[in-house]
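One chain of protein is taken out of this complex; the other chains stay put.
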Amino acid sequence: MGAFVLQRLVIAVPVLIGVTLLAYLLVDLAPGDPVTALIDPVTRAELGAEWVELRKEQLGLNEPAPVRYVRWLGEVARGNLGYSLVSGQSVAEQIGLRVGPTLLLMGTALVVGTLIGIPLGVVSAVRQYSPLDYATTVTGFLAISTPSFFLGLGLVYLFAVRWRLLPSSGMRTLGAEDSAGDLLRHMVLPVAVLAAAQTPLVMRYARSAMLEVLQQDYVTTARAKGVQERVVLLGHAFRNALIPLITVLGLSLPELLSGAVITETIFQWPGMGMLAVRAVSARDYPLILGTILVTATLVLVSNLLADILYATVDPRIRLAGKGRRGG
Amino acid sequence: MGDVRKREAAGQPAIGRVDRRRLLGGVAAASALAGLGLPAGQSALARQDTAPSGVLQLGGESEPAGNWLPYRAAGGAETQVFDLIFSRLIRFDADYNLIPDLAESFEISPDASEFTFNLRQDVTWHDGEPFTARDVIFTYRLAMMEAVGASQYNKLSQIQGAEAFRTGESEEIAGLQMPDDYTVKIVLEKPNIAFLIGAAHNNSLVWILPEHVLADADPAALDQHPFAQNPTVGTGPFRFVEYVPDQHVATEAYPDYFLGAPKLAQVFVRLAAPATQLAALESGELDVMQALSAADAERLAASEVVNVVPTPGVGIFQTAIMNERITDKRVRQAFMVGVDRQALMDVVLKGQGRLVNQTIIGPEWAQFDDLDPYAYDPERAKALLAEAGWDASQTLDLIWEQGFQAIELCAPVFQQQMAEIGVQVSLTPLDEAAFEQRVLEDMDFDLAWFGGGAYGLDPDVSSTYYACANWTPEGGNTTHFCSEELDELFVAGRGTPDIEERREIYHEAARILNEEVPTIFWWSENMIWGINKRVQGVVPGPNTDIHWNIQDWSLAE
Partner (left out) sequence: MAEAAAALAAPAGRTLGSAPSRRWRVARAFARHRLAMAGLAVITLLGLAAIFAPVVATHDPYTVDLLAAGRPPSRAHWLGTDEVGRDVFSRLVYGARVSLSVGLVAVTIYTLIGVVLGSVSGFFGGAVDGVVQRLTDTVMCFPPLIIIIAAVSIAGPSIWNVMLIIGLLTWTGTCRLVRGQILSLREREFVEAARAAGASDTRLIIRHVLPNTLAPVIVSATFGVAAAILTEAGLSFLGLGVQPPTPSWGNLINLAQSASILQTMPWLWAPPGFLIALAVLAINFVGDGLRDALDPRATRR
């Protein structure tokens, strides 16, 4: 097991380097430059080309790409993600501010999605093709078929503008004392939007995993032996069905991060998603790279954890040993 | 919110204004200005007012860079913050009348080349230190150093000795003088009455910084100075508290503000895209929002929460014509009469604007109505094209920066109506970088659509965009229009503070612009404010710096 973990860690290093390289290549292909990205054309025209050239020179943008990449990578190795070209602030610092809010939002959505999704999925599987199964299926698909921004705009209109039950955006009420209750009120709508996409996934996974397990020999055997149905379902089937779910949850992080881009934008939630959008639109290279590096690291770590967990519970997958056959 | 890239676009309302009195040129006469200083006793009285209370939220669209030194070209949210925490020498009120700020009065030499500012003597920085002329000189010197890379240099380079100082030839700036602790004198190379706009206008000249805090700062590394992140020492009505990215900038009242203690305890600039701001405005969370769309204004007219206040704008919606490609003015005139601008404006702006037929649209003394109105007349358009021998087989490419909703609506209408007079137009929305590349660097376009500018502030603003010397890429003349006659008028107009003289000069300039049609002039859109009914004391005008009197604002319970 230790060897397996070590192996995964070793693999993670070239992957990270690959990530920075791909990201750098992508960003470097971009036309336009950060000096003028945030200035409207009229003002920019007024400022003149000389000023733009001067700023470029000062920001080191006139050097060749490989030089800039290697220099940046060297700094990263020393723990320095560089400075934003727009604000001059430390990239690591800016990202540090954003990780918390995003994790809070995603974590909550993940928990909500799992808590609702697993029971619904299990019940749907046990009662396959029942009205309940159809109802959850249709609702679930409807939820993932609605563009999340559309859902978000609708919720804001109804709950904030029309009924004034919840705040329309932001993370806290300005000018009020910080409190957990206030934060929770601000979280309701964005979490609802993220969970609307997450819940059906978990539910469908739980359903199919459960269906699969229910047809395994040992379940049939247990039933034949006259073991109570409740015990069969919860004790035997459910436990085994949970195994693939670990992977699902681990792998849903990139999806959640993607969802965060739109959700955070709608609700003005100061997380990684908004930061990514901002960095991209401002062509703030160090910030784009930093954002990608950090999100990729998050994803990498979550994949790693999922791998390890999966290998722990399902020895067939572990590369270190020859697994046993069957379920 | 939507477009991630267009925050600035929608939020880039025109700045400047048109139809009130005492506009820049008017006030520029020294005698008129001298009386503008507030009586010294007034602020002392105000300080005895009741304790401040209430929290106000202002909408701010573009995300600030997080660097609070006003030496970069700043977005809307930043200038709002600068106005809250810093002061300028002089500034504009809601209607673009010049009013005193740190300078209680000033004098202009008859040839408009020397400006003397008499500073207030009762101003303290937020840390209690007294403010003096040394701070002003310090701030301007920094802005003129090459190492600082200030966006204001373009304007400041007019000061005598600027170039020598910038290149290091001289330690001193001849034209930047401090006769005593409370007087600053600026001498320009060449007469330019419009220099004053620079001193007052939000994005052009400098908010004054504290010398005692920044004296030892390395000009080349100003951005890294702690003050850049935490500018807690200003002279404005509010003190900087914190900036939370993508959320807000918090400020608190500065009780010793020189124009009187603010009545509000805290002011937040709430950072959000227009759609998000609008939801917060409607739900009563946001107090003041600028640049509402005409449709939103119409819808909110009966709102119980929000007052909708339209004011005339000073920007101009234009489609730049590359004059080097379309050299015949009859063709350009045909574009103007070939499209039903009035009908389109009625649909897009629902009446919240006025048609414009050249770019000299204000102040009040610089408005001229004896020019060709270019009313919709397809027959006249066809005749003009025929006269000019227009080749109907060619296609003109119209580019714009995607995300501008008004252009997305107008472009297909323009295309269709041009086709009806025999001009083929193709539509090409470009992303920001590509658009700027094409327009400003490659100068490779037939027609390029954008809006903005601050034409209504002073007629001289037009010289930035239409003088021969200002062709892109060096300057702001994107159309590559050039008229020596017009250039001479611009120079003459800058050289005198006399309104009557200037009116004559710019009347002639307006005639030339109107006849030559260097660009397709569409309209000037109203600046529409949405203000929560609980806010008292706001004076909305075309000026986006609505906080010029924010110390007097309060909230009704």
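Chains: A and B, in written order; residue numbering restarts at 1 for each.
As a working rule, a residue touches a chain if its C-beta (ideal position, glycine included) is under 8 Å from a C-beta of that chain, and two chains touch if they have at least 3 such contacts.
Here the structure is a predicted model, which means the values were calculated and not measured.
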Neighbouring displayed chains - absent chain, whole complex: A, B
Contact footprint on chain B, counting only the chain that is left out: 1-6, 275, 278-279, 282, 293, 295-296, 298-299, 340, 343-344, 346-348, 402-403, 405, 408-413, 416, 427, 429-431, 434
Contacts of chain A with the absent chain, listed as residue ranges: 11, 14-16, 18-19, 22-23, 26-27, 29-31, 128-129, 134, 137-138, 141-142, 144-150, 153, 157, 161, 197, 201, 204-205, 208-209, 211-212, 215, 244, 248, 251-255, 257-259, 261-262, 265, 273, 276-277, 280-281, 288, 291-292, 295-297, 299-300, 303
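One rule holds in what follows: only the chains that are shown with their structure count from here on.
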Chain centre separation (chain A, chain B; CA means) in Å: 41
Chain A-facing residues of chain B, complex: 1, 4-5, 7-9, 12, 55, 57, 62-67, 73, 75, 146, 149, 151, 153-154, 203, 223-224, 228-229, 244-248, 250, 266, 268, 270-273, 275-276, 279-280, 282-285, 401, 431-437, 439-441, 450, 452-453, 464-465, 472-478
Residues on chain A engaged by chain B in the complex (per definition of touch): 30-33, 36-51, 54-55, 58, 84, 86-89, 94, 97-98, 153, 156-157, 160-161, 164, 167-171, 174-175, 265-270, 274-275, 277-278, 280-281, 283
